[in-house]
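All protein chains of the complex are present and in place, except for one that has been dropped.
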């Protein structure tokens, strides 16, 4: 469960890594699935915060809120853009677990990408396999 | 095996959920992989059919059929756009299974996205782990 402040990339690497450690699995597979159609998962650079702002700039240009192309606007101008942003990024992530940790690269962080303008409570389903 | 009517989002949530139920797996992991390069898998909103039409409008604008940018046109003006649409969405999906069901959110449906203009027969490879 992650509470979001509205549109933003929210890193939860430490929480995921800590949870895997608690399960005592040395070698295995971690799967994360976001149970929403207007938020997504992304693995990206976690060193320079400007990267997150650049992602936001890119998606805002590619899929602008209120784009007259879209007719599914019942929940507002950010509704359909949030679905498209979700489809272009990822709903689920699969990560090998090696030596008790998800096999992330040096600069990789795990993010929930909230695509709606308003705050939301987002649920992520988790599966861990291994021993 | 899914027969498509040409370019469209085809929902098969019920079939996937029913198949998992028949296997008698309570907790596990469901993996789907589409064995084609011009059709893809997508988890999206299944409440308002306008969402599917908006997806089509978006992709048709971003990657228009017959775009002179493309040289791989041997199978027609929708050939390379179909490959690009596939790459921007998903070839495989991983879904935790909880209480005997894929852990989909309330509004999430599982779709095959046919990107070619003509009807096709599409095969999806499935793996289910658990007990």
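First chain written, first letter: the chains are A and B, and each begins at residue 1.
The working rule: a residue touches a chain if its C-beta (ideal position, glycine included) is under 8 Å from a C-beta of that chain, and two chains touch if they have at least 3 such contacts.
What you are looking at is a predicted structure, and each value in this text was computed from that prediction instead of being measured.
Screening A:2, A:42, A:69 or A:117 for touch with the missing chain picks out A:42.
If you put the missing chain back, the residues of subunit A touching it would be 28-29, 42-45, 48, 50-51, 53-55, 57-58, 61-62, 88-90, 93-98, 103-108, 129.
Annotation for subunit B: contacts to the undisplayed chain at residues 29, 31, 33-37, 62-63, 69-72, 74, 80, 83-84, 86-88, 90-94, 123, 125-127, 129.
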